[in-house]
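My questions will all concern the structure given below.
Every protein chain but one is kept in place in this view of the complex.
Letters are used for the chains, namely A and B, taken in the order the chains are written, and counting of residues starts over at 1 for each.
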Amino acid sequence: MTGAPGDRRRIDLCAADDVPPGTMKLCDVGDELVLVTNLGGTFQATQGICSHEYFELDRGLMTGDSIMCTLHLSRFSLIDGEVIDTPAELPLAVYPVVVEGDRVLIEVPEGPLEVNR
Amino acid sequence: MTAQPEAEAALKPPAPARQGPSDLTLSFVDEATVRRTAGAAADPEWLLADRLEGLRSFDALPIETNPLYTTYVDLRNARLAAARPYAGPAVVASGAAAAKLLPEGASAYAEISENRVTALVLSQEAHAAGVILETLADLRARDPELMRRLLEGGCALPENDKLAQMTRALWSDGLLLHVPDGVRLELPVFMRWIVGAPDTALLTRTVISLGEDAEISVVEEQVSADGSESAATDAQAFFAGTTEVQLGSGSTLSFAGLQDLSLRQVAFQHRSAVLGRGATVRWALAQLGCRVVRSRIDNFLEGNGSAVEQAEIVFGSADQLFDLTSYTRHVGEDTTGNLLSKGALADKSRVYMKGLATIEHTAHGTDSYIGEFAMLLSRQARSVAIPSLEIDQPDCRRVAHASSVGPIDESQLFYLESRGLEPEDARRAIVLGYLEPVVARVPLESARDLLRELLEAKWNARVVGRPAAAPAAVA
Partner (left out) sequence: MATSPEIVSSEYKFGFHDDVQYLEETKHGLTRETVEEISRIKGEPAWMLDFRLRAYEHYLSRPMPQWGGDLNQIDLDKIVYYRKASQGEEKSWDDVPDKIKKTFERLGIPEAERKFLAGVGAQYDSEVVYHSVREELSKIGVVFMGTDQGLKEHPELFKKYFATVVPPEDNKFAALNSAVWSGGSFVYVPKGVEVPLPLQAYFRINAENTGQFERTLIIVDEGAKVHYIEGCTAPIYTTDALHAAVVEVIALPGSKVRYTTIQNWSNDVYNLVTKRAHAHANSTVEWIDANTGSRLTMKYPSIWLRGEGATAEVISVAVAGKGQHQDTGAKAIHLAPNTRSRIISKSISKDGGRTTYRGQLKVVPGATGVVASVRCDALLLDEGSRSDTYPYIDIQEDDTTMTHEATVGKISQDQVFYLMSRGLTENEATNLVVQGFLEVFTKELPMEYAIEFNRLVKLEMEGSLG
């Protein structure tokens, strides 16, 4: 039994009820922001700031399983963070989600949160 | 417990470096490779210096200098880190000049397979008229001064283009086609490139010079060594080619280019034409293959009365990306530019049609038209058209541009079906008909037939039908 994989930590983001299906919520994690989305009942978590230029993604437009940053219309997949539409070049960092009871958490390695910018 | 994370870290392979849309993954564009290439060909001093100049420009330039287009570069499907260039000049196979290699209906034939010249032959008539078709290596041996004049300073290669400057630095061989003053050949010159060995990079230059009142047509074909069957995930191959055309006054060149490389390949093509007084160039270009192809055409209408007729077609499938840029500069008086791009895009393919016509102050009496059209055949296909004009001289005969994007015309479909065609056949007829304008301009019958076959094969090979459920409308 190897025990906990590497050194990882769980970060509590918000209540599951805060994010009904088809909606999103921007959560504070120390200095960073995490975008929580609910895709038909499944929670996804990505970095909360566009990888292209600084802009909060909750000010963007969510369509199906993608998010469009309304500053320059870059689009990203909410599932794997990949760039669907330029001008963004880097994908969004995606964090594995864990639902504990009625809370939504992410499980990430120790240290600063990975963010692409 | 502390030992475990280290072991795990050792077992886990490092995450691959993320490639952004403007990242060029070629790993051999450096001084060592330039010197090796120059050394292998025993280049004279001036040529080595020219190559190094190209390398300097390459290093200094961004992948796209025109602010109009910076958002529309996407090289992410080009994975060329393992590609290695051919260093030395092409080896000319013995027997390459055998007369029997000349195809029916051609006045000259050059066939290059990777970096071996397997055919290089002129017809009697062409030879007698003084037409020259030779490798650049042979040119250097025969007339080093001419070679220097034709190539030094990067000549017609755009100074502000990173990829053109790369070819200037690292070309390993190429072809020269020279047609003397007054010579008019009825039968076309045929050039065929067979390339695509995995993890190879071939960079070549083709120089075409037409004397005054000369007239010739050229058909250039680029095909894959292993046919179009290889999977897109296999090791890629890279091809960079130039076509540098100098047209003496009153001369005419008709150039048909058929690109049907496999989906494993990445190609950068630079074509340029500098036109003297009353000269005409006709480009008919078909882009069918490659995973990623970036093409740039520069037309310089310097001589009064010079003209360019350019027609490009794209037939995209799978996740191909066609990045097509065209710069036409009207400098002389009464020049004409007629540029047409048409794309039929299936599956997840994408085309960027970026045409810019610049009418300088000296260019009185210009006639300029740019048309960029796309037919999208599936939900995930994409077309970006940027037909642009910069006009500094109002005294024009006509300046216009047009663009349209749409699906297959329903009324055309209905008409054909009502004539008894099955829906699938009707759709094919419409799409192939849409692309026919370029096919018709190919000056060699066998090449026309080949193009029609290739288009039809592509139609049959594409994914039919639409992906499931559409994404919901934006909130």
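Note that in this section contacts are C-beta pairs under 8 Å (C-beta built on N, C-alpha and C of every residue); 3 or more make two chains touch, one makes a residue touch a chain.
These figures come from a predicted structure and were not determined experimentally.
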item: Residue touching the undisplayed chain, where the options are B:399, B:426 or B:450; value: B:399
item: Of B:61, B:197, B:384 or B:413, the one touching the omitted chain in the full complex; value: B:384
item: Absent-chain contact - pick from A:16, A:73, A:97 or A:115; value: A:73
item: Residue ranges of chain A at the interface with the undisplayed chain; value: 53-55, 59, 61, 63-64, 68, 70-71, 73, 75, 84-85
item: For chain B, the residues touching the chain missing from this view; value: 67-68, 361, 372, 374, 376-396, 398-407, 470-475
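Please note the rule applied: only the chains that are shown with their structure count from here on.
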item: Computed distance of Cα centres, chain B from chain A, in Å; value: 41
item: In the complex, chain A residues that touch chain B; value: 2-3, 5-7, 22, 61-66, 68, 83, 86-87, 89-91, 116
item: Chain B residues touching chain A - in the complex, by the definition given at the top; value: 1, 4-5, 8, 18, 20-22, 70-72, 74, 471-475
